[in-house]
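Note that this complex is displayed minus one protein chain, with the remaining chains in position.
To keep things simple, chains are lettered A, B and C as they appear, and every chain counts its residues starting from 1.
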């Protein structure tokens, strides 16, 4: 595969799922990590390199199409001739739990921008790249989308967050129906639980049970598995939750 | 009820569901019809008046909060002291069936604006009015949302439309969970079929079967029924489709 | 309509939904009430007659096809020439909340018998009768099925109950797809809450809120409304829950 090399692209890298996905996909591919601030990806890039992998961090706001375009152009310079094997959309839209009447339109917009518009730009930029990889890639070129509990449930006071997440899930489902027949795998993951990252260290979740928060590495394993699925047996959606999680 | 009068508000009046809902609710309440252009509501207003009802047409773009605020202020002048018994959100966001890579961000925005942001403003403006009606209204104050097939299915090439409709459904579900306990009924209707209006007259639907398109009056009956449900037995979601529709 | 009279059939009459449905449909039709024991329908029959309606109680086990056949034959004698306008399947399969490993196969069978096999016999017996009513009935002939929270959720320790209820919902959905195009309306109602009947009088539900249990009369109103829907706008499924119910 020397002359036909491939890379993976992770958008939305922080200390959790994005970082773990980058580390996992780096076992096979050079990985490109996008984040709005360098401190979000620097450690991951260093770790991957230390482990013998290839990683490139790019500071970019995926929600900004020009920014995104520039980022993708710079990949081409760093990894000339390399094609996209897998793209992971893991951008966090933040969320405001608030009584509906206290929400500002800015809350809705933040959710829609991060979950819908940014994904729209990301998908429009990456799907043509994935299309080019179909004939030669070892595994079907893959677009993976990180969802949440709020992707399938509109809880009280979570309306703005749920609006963005449901819309994102709808887009993913629509893309699966359009791009699966082209050989591109589009999968959506419902992350139904609290992720075990530094920020959630002191959160009492599931009565403090061991492994009661989701290990980002475990999410990353599932993402990697989805990427390797045979095209005769694509999974469009998975749920992921701790064994002790109520659902 | 003389001194404690109530009215109904229909946003998004055209020749179909909005108009029929106005006519149906006018059998009980004065109705206010909102549309972006007067020609959208004029006939309905005239018909309601001719039938002995009370109807007020207001030209307003629900997606514009100032516009909406002015519209609601003008209701107060026309119907002084009257309170809101039911609000119907029937705003059409339009939809672009297009291969995903041909979509413009404007297509996404049009869907999000009509289905999410406009509804957000409408709900923020009307829910406080509905709250004030709880103690005295004959039926639980009601907010009804018009959905579509695309509210529950992300079909190929319908991504932008589905994104808005799923988000709207999520918001409705979240509002139901927050406002039902306050005695306000929030219901979402999945209109799963082609509506029988002048614009669809020549569409060949369901092999041209009689009643193969949904009568707007039948939708309006269901909306009215939802409004009258006892608070011990609220329906949060209904599907509505022609007997011959595949689903 | 003198010479073309119609009746309604309610299977599974007790003090709650079945009885209320009988009372509601009796405002329009003679009603036939099926229950395994006379004491389940006697009071309802008397009440309906006192109110000027026509009601016939028949002791029958719907799960027993011979029993059911005899019951239907006896209707023909009591109401000669009358045709079936609406059938309500409200048979209670009972439920055992138990750790799965403590369940007996009898628990599963009880659930499957009441929710699936009995309904199978009921639907096979009534659908041909409803077919005969299509050309002349005022409203589309209707088959309404009572479901529960467990129709859409397999909660821990509710496996046997949920198995029967999910299967019943599946059958209802399949019948809707097959019989809607014939003009027969098949609807499924998810009753998501505790019903306000003598047996639940002392249950503390929804913090004891007023109207925190579902009024059977309110369910019956929804059933009646479903029956009257125009064939261009059938609802296949409704949820029904108290305003204060968590969902």
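In this text, a contact is a pair of C-beta atoms (placed from the backbone, for glycine too) under 8 Å apart; a residue touches a chain by one contact, two chains touch by 3 or more.
All values reported here derive from a predicted model rather than from experimental measurement.
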Among the chains presented, those that the missing one touches: A, C
Of A:30, A:114 or A:212, the one touching the omitted chain in the full complex: A:212
Touch residues of chain C, complete complex, unshown partner: 65, 99-101, 103, 105, 108-109, 112, 116-117, 120-121, 123-124, 127-128, 150, 153-159, 162-175, 177-179
Residues of chain A in contact with the chain not shown: 140, 177, 180-181, 183, 185, 196, 211-215, 217-219, 221-222, 225, 228-247
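Note that only the chains that are shown with their structure count from here on.
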Chain contact topology (line, ring, star, complete or other): line
Closest chain to the centre of mass proxy, which here is the mean CA position: B
Longest centre-to-centre distance from chain C, chain (CA-based): A
Chain B-chain C separation of Cα centroids, rounded to whole Å: 31
Distance from chain C to chain A - Cα centre to Cα centre, in angstrom: 46
Centroid spacing, where centroids are CA-atom means, of chain A and chain B in whole angstrom: 35
Touching two or more other chains - residues of chain A: none
